[in-house]
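For this view, one protein chain was removed and the others were kept in their places.
Letters are used for the chains, namely A and B, taken in the order the chains are written, and counting of residues starts over at 1 for each.
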Amino acid sequence: MTQKSLMLQVRNLRKTFTLHGRGGVQLPVFNDISFEVSAGECVALIGSSGSGKSTLLRSLYANYLPSAGEILVKHHGEWVDIASVEARTKLEIRRETIGYVSQFLRVIPRISSIDLISEVAISGGMSSEIAIEVSSALLRRLNLPEHLWNVPPATFSGGEQQRVNIAMGLVRPYPILLLDEPTASLDASNRESAIELILEAKSRGAAIIAICHDETARDRFADRLFDVSQFKAAA
Amino acid sequence: MNSQAFHSVDGTYNFAYLDEQTKRMIRRTLLKAIAVPGYQVPFGGREMPMAYGWGTGGIQITASIIGKDDTLKVIDQGADDTTNAVSIRRFFQRVSGVKTTEETQKATLIQTRHRIPEKQLTENQILVYQVPQPEPLWKLEPREVETRKLHAYSEYGLMHVKLYEDISRHGEIITTYDYPVEVNARHIMSPSPIPKFDNPKMAMMPALQLFGAGREKRIYAIPPYTRVRSLDFDDHPFEIQRFEDPCALCGAEGVFLDEVILDDKGDHMFVCSDSDHCRERRAAGHAGHRASDAASIGFVSSEGEA
Partner (left out) sequence: MMKALLEAESVGHSYPGGQLGCEDVSFRLYPGEVLGVVGESGSGKSTLLGCLSGMLEPSNGIVRFDVGGQGLRDVFSLSEPERRLLMRTDWGIVRQNPRDGLRMNVSAGGNVGERLMAVGARNYGNIRNEALDWLTRVEIPSSRVDDLPRTFSGGMQQRVQIARILVSKPRLIFMDEPTGGLDVSVQARLLDLLRGLVRDLGVAAVVVTHDLAVVRLLSDRLMVMRQGRVVETGLTDQVLDDPQHPYSQLLVSSVLQA
């Protein structure tokens, strides 16, 4: 904790789903996970399908509620346990500290892609003109055809949606980034743009936790691998 | 007081029809109404020997305050000789035996429907209004529990909504009678269906003004010399009606005129709504451009809108 560049500390994290509708059946996902991530470092989560990588990532974003353990986030210079802090601080952490790129992220329906992205920028205090400018530049780099900018992403292809998701997660300089398959469904050139953006985020000092099945892409930005399957809890 | 005073001229009814207990109750109500200008005080309205809508509220007030030495004038739409005025005057002649008059300045007590006399009233006079609907907010807020709160807490935005609606639909405030006023910088009040032309006369009037609503059983009052302000908007100030021509019979200007239809060919003229005022001016030698027609129409007040 004394090390200044530490951004995230996960301690003894456990997640077990309890399905009350199924007679209270317990679905353990992982148990006793601990790891740390520093600024400018990228940790890639690995493990077989079902090992709980996405569950872990969602827990880090407070989308899932851990069953035990702590997720300490460096927020405004203080360590805050996002798992147990009050809801409005969780929202503040999401607004200020943690960005999330996910193919499963629910976007707000009926809002144009460019507005979705610039809203994120505006929530960080950017004026709306500059936000639109920055968002446009990002979409241009990600090569999203301009005629799609004013269309809500609901009807987009997987790759197009993914680029909107990446832009939403990277439009603000979040100190911590969670990436869930950031390059999935992207063709080679678009994948390259996405990787460049991730590398830029890293070099500005973002602590990154990523899930990425594409090993070539992963090797480009990951500093180390963290195998989640070794924490598979016994049923 | 001697008991003789309680009997009407023909000995059948109590003096001024109402029994003394009822008069006392109404007088108490009046005192409260005067103490809180513009506030509607509920009272135990009695059944009168005439239908609601014929001035039962005003009659009960008049009956409660009239004394043997009073001189009563009754007007309806400004005239002393319309059916309503005549029958109310006869009623009080029969049940109280007091003197009556058509001359405004000779009256000590004036009961009115729809007008205020043109002549400035004095401290020695009382003006009693007949009121059909005492609640100025009733068209916008039908719940009485709510309107009472609106008055109690001075929540009067709603009254301006009515004026807003006028302007948005007609370009101006088209409310021409029963135009709401604010009394003593506190209560919003219905002035009864007098033309808004008469509203300014209510302000700082030397005479006591009493309002009676028989069906709704409410009494309210404006004490002498009380501020009365007609509601308006900064950019749509209150204005009274103006008439292009003076009274055709007496030549008076700045008075409220009624249109009188003279035949079925469309001939018409505008004459004073206040018939006593017109007669007095003509007696003093004033003449309008059709003064000679006065006799031919017997100076009948019109049924024109007030």
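Everything below uses one rule, namely that a contact is a pair of C-beta atoms (placed from the backbone, for glycine too) under 8 Å apart; a residue touches a chain by one contact, two chains touch by 3 or more.
Being a predicted model, the structure only gives us computed values, none of them experimental.
K.L.:
Using the contact definition given at the top, list the shown chains touched by the missing chain.
P.N.:
Looking at the complete complex, the unshown chain comes into contact with A, B.
K.L.:
Which residue from B:His160, B:Arg186 or B:His268 sits in contact with the chain not drawn here?
P.N.:
Considering all chains, including the one not shown, the answer is B:His160.
K.L.:
Which residue, B:Leu140, B:Ala203, B:Ile240 or B:Ala291, contacts the hidden chain when the whole complex is considered?
P.N.:
Checking each option in B:Leu140, B:Ala203, B:Ile240 or B:Ala291, the one touching the absent chain turns out to be B:Leu140.
K.L.:
What residues on subunit A make contact with the chain left out of this view?
P.N.:
On the side of subunit A, residues 17-21, 58, 62-65, 87-88, 90-91, 106, 108-111, 119 touch the unshown chain.
K.L.:
Can you name the residues of subunit B that touch the chain not displayed here?
P.N.:
139-140, 149, 152-153, 155, 157-158, 160-161, 164-165, 167-169, 232-236
In the analysis below, only the chains that are shown with their structure count from here on.
K.L.:
How many angstrom between the C-alpha centroids of subunit B and subunit A?
P.N.:
78
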